[in-house]
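What follows is a set of notes on a single structure, which appears directly below.
Missing here: one protein chain of the complex. Every other protein chain is in place.
So, chain A:
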Amino acid sequence: MQGGYSGIGYGLKYQSRCISDVKADTDHTSFITGTLSLREENEVHLIRLSSGGTELICEGLFSHSNEIWDLASCPFDQRIFSTVFSNGESYGAAIWQIPELYGQLNSPQLERIASLDEHVGKISCVLWWPSGRHDKLISIDDENLFLWTLDCSKKAAQVQSKQSSSMLHYLSGGAWDPHDINAVATTCESSVQFWDLRTMKKTNAIERAHIRNANYDMKNNHILVTAEDESGIHIWDIRKPKIPVKELPGHTHWTWVVTCNPEYDGLILSAGTDSTVNLWMAPASAEDEATSERLIAESPTQQADPLLNSYGDYEDSVYGLAWSSREPWIFASLSYDGRVVVESVKPFLSRK
């Protein structure tokens, strides 16, 4: 509970699972989120943190016919984002463009740029390359990995290549390496698999059960953070897939999502179904390890607790989590009951 009240809240109308930082918006700190309601009309909210940083303002409210299971903002165009949606029986994925607003808030229609409708099974996510402008998109469903070529001006997306995972492994999600435009990690029930997009071949794998989420470290190459149902958070050097570099205890119940800070080294956020968001400091680079080892050698009893803070002011499981790339000390979290909370981690950074 401590520090929980510093957050700025914003309520969505329905339950929701996903929130994304609008990276391309360089003038404001804004997030985009969508609701998950099976029986109602769903909404996409574009939220902006007021210049004073004390208030969350709704910049845009758009209706979205189906419930949204995944949402990602385009890293180079603030008006474009992708969603994965479902009508309860079947799944779909699409790229949307927010119409020009001109200050009016009367629920204008979203413009669908492209539908990624090659999928059959349950779509888990759509990935943009996180580090900049790239005309490719990745979408992952239960069994397949698609690489799309997106042409915004022509409003078309074409499958460039496709690779099926073996039937035994249902893919549950993925992450695109920010350091390597051709490397993608996908999670499935029993492992994390790494793909080379040029050949669409598997290059490597981390054998580990029940990985729920994976996230590349934006600052350090080769570092991947994974969240697992029961056994917490692991930090991997993907060149050494046997043993994790570091282990964090995670959450009391499942750890649902982890995300590395885009700016501060080793700063990791995790959210879980125990209705908390945890802030960790766990540097994984070699130097840091050496120093930490030295520290341990010097004072074995005073090993610093990697958990910097636990935000507990949530009423339900937290599934959505996003760092702001514009103000990297700010993050937004979204609990299942539709509450967006934006917090600053500044008080913990100074302590570092």
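We take it that a contact is a pair of C-beta atoms (placed from the backbone, for glycine too) under 8 Å apart; a residue touches a chain by one contact, two chains touch by 3 or more; residues count from 1.
Throughout what follows, contacts and distances are computed from a predicted model.
With the options "Cullin family profile domain-containing protein", "Vacuolar protein sorting-associated protein 51 homolog", "beta-aspartyl-peptidase" or "Phospholipid-transporting ATPase" in hand, the undepicted chain maps to the protein name "Vacuolar protein sorting-associated protein 51 homolog" (source: UniProt). Remark: the omitted chain is touched by one listed residue; of A:30, A:259, A:273 or A:344 this is A:273. The residue touching the chain not shown here, chosen from A:57, A:159 or A:209, is A:209.
Residues of chain A in contact with the chain left out of this view: 13-15, 37-40, 86, 88-89, 170, 209-210, 229-231, 252-254, 273-274, 301, 315-317, 336-337.
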